[in-house]
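A single protein chain has been omitted from the complex, and every remaining protein chain is retained in its original position.
Per-chain numbering from 1; labels A, B, C and D assigned in written order.
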Amino acid sequence: MNKRLGVYICHCGGNISDYVDVEKVKESIEGEEGVFLAKTTMFACSDATQKEMVEDIRNNNLDGLVVASCSPKLHLLTFRAVSERALLNKYNYVHANIREQGSWAHSDDKAGATAKAIQLVRSAVAKVRLARSLDPIIIPSKKAVAVIGAGVAGMRAAIELSDMGCPVTLIEREHFVGGRTSQWDILFTTNQTGKELVTKLYNDIAGRDNITLITGAEVISNTGSIGDFVLKIRVTPRYIMDKCDENNLAKAIEVCPVVVPDNFNFTITSRKAIYHNFPSEYPHYPVIDIENCTRCGECEKVCKSVDFSQQEQIVEVNVGSVMMATGFDPYTPGEGEFGYKLSDFAVTLPQFKRITDLNEGRLVYKGKEIRNIAYIYCVGSRQSEGDNNYCSRYCCTSAIHASLEAKRKFSNISNFHFTRGVRTYGKQELLYAESLRMGDIYFQAYEENPPSVDVNNGEISVSINDIMTGGREITVEPDLLVLVTGMVPRSDNSVASIFKLPKGRDRFFNEIHMKLRPVETVIDGITICGACQGPKNITESVNSALSAAAKSFSFVNKGQLALEPIIAEVDKETCNWCGKCQEACPFDAVKMVKEGEKEVAVINNSVCKGCGMCLPVCPVNAIDLIAFSDNEIENMIDALSSNI
Amino acid sequence: MEEAEKGKTSRYLRDKKGVSEEARENLKKFTRIRKSILDALKEGEMTIAQLSQKLSMPGHEVVFYLMTLVKYGQVQTGEIDDMDEYYSYKLKK
Amino acid sequence: MADNIKTSSYDALVIGAGIAGGEAALNLANNGYSVLLVEKDLSVGGKMILLSKVFPTLDCAACITTPKVSEISRHPGITIYTGSEVRRVVKKSENNFEAEVVKHPRYVIEDDCTACQLCEQACPVVVKDQYQYNLVGRKAAFIPFSIASPRVAAIDIENCTLCGACEKVCPTKCIDFTMEPEEFLVSVGTVIVATGFRLFDPLNMPRYGYGEYKNVLTSMEMERQLAPTRPFNTILRPGDGKMPDKLAYVLCTGSRDATVGNPICSQICCMYSIKQAQLLMGALPMADVTIYYINIRSFGKGFEEFYEQAKGMGVNFIKGKIGKITEKENGNLVLRYEDINENRLREAEHDMVILSVGVLPNPDAASIFQGEELKLDHLNFIGQARPLANPSETSIKGVFVAGTASGPMDIPDSILSAGSASSEAMSYLIRKG
Amino acid sequence: MEKKSARILVFSTEKISDPAIDMAGLLKLHYPPTVYTIAVPCSSGIKPRWIMHAYEQGFDGVFIAADGSDCTYGESCTEKTGRLVEVTHQMMKGRNIDPARLRMAAICSVCSESFVKQIKSFNQYLLQSTKS
Partner (left out) sequence: MAAVNTAFSRELSKFGAFDFNACYNCGNCTAVCSLSNETDSFPREMIRFSVLGLEDDIKGSLKPWLCYYCGECTTHCPQQAEPGELMMSLRRWLTSVYDWTGLSGLLYRSLTATVAAMTAVALGVLAYAFHEDLHLEKIMHTGHLFEMVAIAAVFSVILLPNLVRMWYFIILKPGLRIPVKKYITSLADLFIHMFTQKRTLGCDDSQVRWFEHLVLVFGYLGLLFTTVFLDWFSSDSAFVITLGYVVSIIIFTVTIIFVGERIARKREMNSKSQPSDWMFVVWLFLMGISAFAVRLFSDLGILESNTWLYLTHLIILAQWALVIVPFGKWTHFLYRSFAMYFDKLKKS
């Protein structure tokens, strides 16, 4: 029980004292049990007052501090720091909000505001009397980071962490690195190709000892938490030996009889069961798609490197922090959505990019030479009916860039853009201007009246009531229809559910706070970056990847971590394990432990977030939340209901 | 140069670099306008439009100076008119 | 003077203490590096600390900025010089930069000032308050704004009449007119440029009448009118003190406009205008707000939903750029535009017009780098050497760019870019070049 | 003496609804000063006994400003808060307390107006019911 308390009541330069009689508050608090000194101050947060508090605490050996001022969101940390500077444990500080929930809320009733302020301060005093000194929970932190996803964000983050001297495990589900970026030809802003960019990053990664790249790898479980994540990873073999003769492998590909759609080209082409995505793909040698392989053995005959004896492996990785860089899926239109699947010549934007990449000289698709191309924007984004209300951010620029590249690469191309309002934000506007000057034609409609697509005898026609032409219906009959599809969260959600990562309304991973903590998740130690957090272009993905790298690094670089000690506590005497708290815990922080004969619940300190969800479910009231114990809350209620 | 006494250093700088004519003029102008506004308000509450007419001063200048006087506590905001358009202003007691 | 130059060294120099510079400094300091953060203004927090609320969450800007700002100012690893300028930076070798920093006198001893504001009360001089975007006055002895950090008075020496009134009332005798500029020679391992952006000055577009028509405001002026520390304590027309009830936003003022030399989109104006419109609907329940736009660019996380929300609240959106504005005798403004949806020229009367001004590069930064040139891009933003894989690298190895110094971006993007810059700066320091 | 306003104890949450209540103050949206707030980490961690304690101490009503779907601790929050309210309602019935004296509403971090509206109507209800 704290007996020597200091209470400071802030005028907030009139913000409080104009409506609350702060002197009266001070007087009525002076007599409270344990209050050693009570003062009013013009600005509690000013350096001068802070210094005064430090001196008061030291000189008078105060064991508790209350500041009644603005919202704790603004200055809780400030005064906790004051306590610490005065060598008073910071959990012996309690904040009373008499501005936002006092003077301002009740500026129409000065007497009422003053009475409320008195009670709020009393309740803070009641709480601080019971406050305990707490020490942060210190846990060791393994100086290593796992980066999940080896797309451009993941690769870039891995390099950065490696530069900082932090060992990295880079885990990629596919057998090749580079993610979406490797699928793109010329990129906007630098005129580099996606392949070139990925090649550079791959070479950089390959040359480093402290990055372990695992491809064909999937995280299947995690038993650990910040500082000490233990990931189990299932690694699918390539069925091809490390040292292999490229010529023989090329032959092996040739002889393979299995033909399946090529996902690298978004199924516009097909590949064999033994394949690589493009000739200089990384890692260099191909892989056998075992699910589609018929084991006919033809490849083994021509290539000694094929090795069907390779086995699936389970690898365990122990890291202090995990970075999620799992990227996005392109939206897949529904059948008949803007003519998709109704015509062979209705393709998605990613497919179109592959088509232009795969053609030289003339743009030919499925035997037809393509001259007129129509693009329908916002397919799968900004849906008025449908799940994707959000704007996918990158697609306007991407579509315009792709259409310009097509125009540059092939002769006689006419582009017709059916938009919902072009969103080439920032410097990307210059690309839009260039496209207009090159003669591309843009139309616009609103969400209520989107363009319509007719497919008649294989001929596509796209009509729109163009608002820029006074709402007139305009029709274009393109050779190829490109649906500018947006970004959606990865359909495979397994990794997210392993880590219990929360998602936002848009179903992408959610950060804690867009501005204050933009790459952290509510699961301590797990950071997110790139398009798994929401649509982003490459530059934006890399920016977030590097931010996340710095954040993840800060979790592990000191070898240990301090965690907030406000967590749940189980009274082992009362507890007679029923499991309800375990069920209620969203973080898997409760374990059953045998104490002699008795089974009791035990809280894992480094996992518990202190939400308190386990409290109300306990049938015997054996759990309390530190700093929110029954005693504290009930004393506060008593103080609030006291008479003035 | 001799050390200036703490609490009386303004004189030191005045001797050293002087005061610009512009700053002086600005002070005079403000003092004059402040006086005229405060005098006008002594007669009773007034809206900005009324003050502007009475002092033959453009509306935006009245807004600027009056609001400054509100900020520094010499004038306070009164009631808003029936049309919810213009506040009246009065001296702070 | 040469004798007075103080020398010191830090791991990193961060130029500009706006939200990007602050974030970068914090990241570095939290990882154990010593940082010198130099800000030319009297307070840290940049433009963000002066905003009302921020899109799309409608958090109060001060409430997000102040915890960050106080973390920065208390961090033992960060040294802040406000009211200071980096005059010159020279790269001597990898991980070795030399910077010349000048701290302009504040004429107030920072450590002794208690922010009691007695000097402000005593000062007889009133000039335009730049922190309120000139909407009201401030004294020549003043605290920049109530949540400024450091919250310490300063003397505006240009406008001070040296009457000495402030000195007389100062209880701690912290006002000192004998202060002189201090020069520092600093050696650092890496430099982060976070010099931010300038706002477009609508005086360059006379057809909108800004300056001449007093009820035509810039968005930043409106931002101040909406902020918790607002100048009028309500929303008033600066022309005559009337409460407005028919407001218009003119988007793309100085953006996407080759005739004013800024062909790019400023990326933030659509969203801040939508935000302000929402706040205005809250503050003036009877008011009509119309936003005149070319394209609405609500592209970020949660932005499109925010735009839909504004439509749902009754904000009018009209597609058409405002061609010219004329003033009526009662101070109302007539806006001439083509309503693209109707394919027709229209004129609309509003009683207050807000010009949603765009983002321009801040040209100061590049010139301080001597020896090796800090290259600008063709729009005069700090050039990004490798914008895809290394977005914060500049033309000088070891110098990184954070936030809007490299181009328009919103707050979340600025913060991510600051994270990226600090990350690259750290690995540069660890790699030793 | 007739009461001007009812005594209401509000349980808010530190990250979501308490900021909304703060903002109500910032916007000078007034509500009775006999409304007191205790902030807890998450609305699903409120113990029914605390609520019962408040009634014993003379509070007319208890209002839970719940996180709703915005809860940072997971999607189950809404459901769990609902369940504890249910449990408390049972306890209240057992002690002959009008269950309507406990209210819950999801208050998002910017739902200041909705908070004030809720509180005012709750206050009205409580004043009416205690009069009769």
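We adopt the following convention: a contact is a pair of C-beta atoms (placed from the backbone, for glycine too) under 8 Å apart; a residue touches a chain by one contact, two chains touch by 3 or more.
Every value quoted in this text rests on a predicted model; they were computed, and no experiment measured them.
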| message | Among the chains present in the display, which ones are touched by the chain that isn't there? | response | A, C
| said: One chain isn't shown here. Among A:K301, A:K366 or A:R472, which residue touches it? | reply: A:R472
| field | Residue in contact with the excluded chain [from C:G32, C:P171, C:G323 or C:P363] | value | C:G323
| note | Of the candidates C:R256, C:K275 or C:K301, the residue in contact with the absent chain is C:R256
| field | Interface with the unshown chain - residue positions in chain C | value | 207, 252, 256-259, 294, 320-324, 336-340, 343-346
| What residues on chain A make contact with the chain left out of this view? | 414, 416, 422, 432-433, 436-439, 441-442, 444, 463, 468-470, 472-477
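Rule of thumb we're sticking to: only the chains that are shown with their structure count from here on.
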| message | Based only on mean CA positions, could you tell me how far chain A sits from chain D in angstrom? | response | 32
| field | Inter-centroid spacing, chain C versus chain B (mean Cα positions, whole Å) | value | 28
| said: Taking the mean of the C-alpha atoms as each chain's centre, how many Å separate chain C from chain D? | reply: 40
| So which bits of chain C are touching at least two other chains? | 57, 59
| Which of the residues in chain A end up touching chain C in this complex? | 13, 42-43, 45-48, 71, 73-75, 77-78, 81, 152, 156, 160, 163-165, 187, 189-190, 192, 197, 200-201, 382, 389-391, 393, 421-430, 433, 467-471, 504-506, 508, 514-516, 518-519, 533-535, 538-540, 542-551, 553-554, 557-558
| said: For a test of understanding, state which residues of chain C touch chain B in their complex under the given definition. | reply: 120-121, 124-128, 135-140, 158-164, 166-168, 170, 173, 175-178, 214, 231-234, 236-243, 245, 286, 331
| field | Sites on chain B touched by chain C in the complex | value | 3-4, 6-14, 19-20, 23-24, 26-27, 30-31, 34, 47-49, 52, 59-60, 62-68, 70-72, 77, 80, 84-87
